[in-house]
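One protein chain omitted, others in place.
On to chain A.
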Amino acid sequence: MTLLLALILLPLAGAVVVALLRGNERAAKFAALAFSLVELVLAAVAWIVYDPAGPRLQLTSSVEWIPAFDIRLSFGVDGIALVMVAVIALLTPLVLGFSWRERIPTGRTHGGFFSLLLVQQALTVAVFATTDVFVFYVLFELMLIPMYFLIGGYGGPQRQYAAVKFFLYSFLGGLIMLASVIGAYAYAARATGQGTFDWARLTQILGDAPLGVQVWIFLGFFLAFAIKAPLVPLHTWLPDAAEQAPIGVAVIVVGVLDKVGTFGFLRYSLPLAPDASQVLAPLVLVLAVLGVLYGSLQAFGQVDLKRLIAYVSIAHFGFIALGIFAFTSQAQIGSASYMVNHSIATGMLVLVIGMIIARGGSTRIDDYGGMAQVTPLLGGMLLVAGLSTLSLPGTNSFISEFLVLIGSFATRPVYTVLATLGMVLAAVYVFRLYQRVMQGPVSGNALIGAAGGPGAATDPNLLARGAENASGGAYRAGIGDLDAREIAVLAPLVVLVIVLGFYPEPMLEVITPSVEATMSEIGVTDPVTSQGGN
């Protein structure tokens, strides 16, 4: 069994164990955490074992599944998939840690919740790791089921609506992709006499396909990934899903699940339909820039904290799509690393906002104000996450966004200039959020309510200590700053934000060969050779 298979099967085994233990809440939680930490170690080992200079796909394994269609359970990672697997392995224990004390709807257990999260982790790792197009489709659809139950079973008041919307959008996209998957198989069967779903072989066969065939195949994949990523006209499921999902699940949705879309662009859309993706690139670029601007403006206008994050993500996915379809290796490296950095930055932002909501009990921005006076550490964390989100130099996202913009400018100056506006808008919505929630006088219904009455609000010190001196400990909790568990959850992310901001080399080293391989598969060379010095 390869390391990669272990990475897929371990969370599944963990899910079973946790589900069996769900009667005992404590044991179930620790079991889930233990499994996710072992997974993280395995992912680290995989990163070390992976050889950037080696073959395109590594840690490969392949077992026959349905020989009638030459379908094989093949797995293997390139650099882009590897970093995504690492991100999942990193985020899952943090999400478990965050959700440790989440309120769970009555009749449900933490065990069930954590078990579903582990299933989700296993399927997501497998989606990134598979190298068989059919198996990719299967996992792409299967991935929806645990997420559907996570949102629908554990989410907010409108969770049924959000869960069904999420499922139907993705399912529809997946089915359209299925048409392309079968179409690719049928074309291979006609062209070579032997149909196949093997990614590498399909890439070779379809690379020479006539444009007419490629366009249809491209459109099928594109629709699925554009819904998943999501690009703008197809994005409406994400704000609902992010708003209604529990915070931990929202981290997974915007941090990992959506990356399947952008990953799909790089891994499937471009190599399987190289000519069509260049012909149709303007379509994608328009949607990408639209996404950047629309997402940023929407984020600016949101009154709900969780919906705001969803729109921030939509704007960032626009950047990623822009970089991918600019067809320069710089921009694509930028996009691939942005996928990681966005997971870290937005994941952290969601977690911090989850901690704010856990204190105030409200998701409306209006219900907060001046929180930094009471919880300075939490305020600082929101600032770090926010700065990383707006790609301040010195944070991890900067390098990615910079690469995307500079790489795209070489081929697509107009789109790039328009997208740059998004950076400006990002500063606006991030600082506006920070200002309204953290700065100014302590105000807002949520804070005052949580602290125990209007009297507490006037005095920040009183607020912090939860009015214990006012009424003899009647208001036990008050609004405390971050506790040890929360610090443990956020600390790794803070470290990564800063380390990757100053020293992104380890990640770029892994990503670059894979991106360059993708570029050569498409048959595109960088327009200005002197720039290709990454």
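Here is the rule we use: a contact is a pair of C-beta atoms (placed from the backbone, for glycine too) under 8 Å apart; a residue touches a chain by one contact, two chains touch by 3 or more; residues count from 1.
The rule is simple: contacts and distances are computed from a predicted model.
Visitor: Quick one: the chain not pictured, UniProt calls it what, "Anti-sigma factor antagonist", "Multiple sugar transport system permease protein", "NADH-quinone oxidoreductase subunit N" or "ATP-binding cassette domain-containing protein"?
Guide: Cross-referencing UniProt, the chain left out corresponds to "NADH-quinone oxidoreductase subunit N".
Visitor: Of A:22, A:159, A:306 or A:342, which one is in contact with the hidden chain?
Guide: Touching the chain that is not displayed is residue A:159.
Visitor: Which is it among A:168, A:414 or A:487 that touches the chain not included here?
Guide: In the full complex, the listed residue that touches the missing chain is A:168.
Visitor: Using the document's definition of touch, tell me which of A:141, A:367 or A:486 contacts the absent chain.
Guide: Counting the whole complex, the residue in contact with the absent chain is A:141.
Visitor: Could you please point out the chain A residues that touch the chain left off the display?
Guide: 66-69, 107, 137-139, 141-142, 145, 149, 152-153, 159-160, 163-164, 167-168, 171-172, 175-176, 178-179, 182-183, 185-186, 189-190, 216
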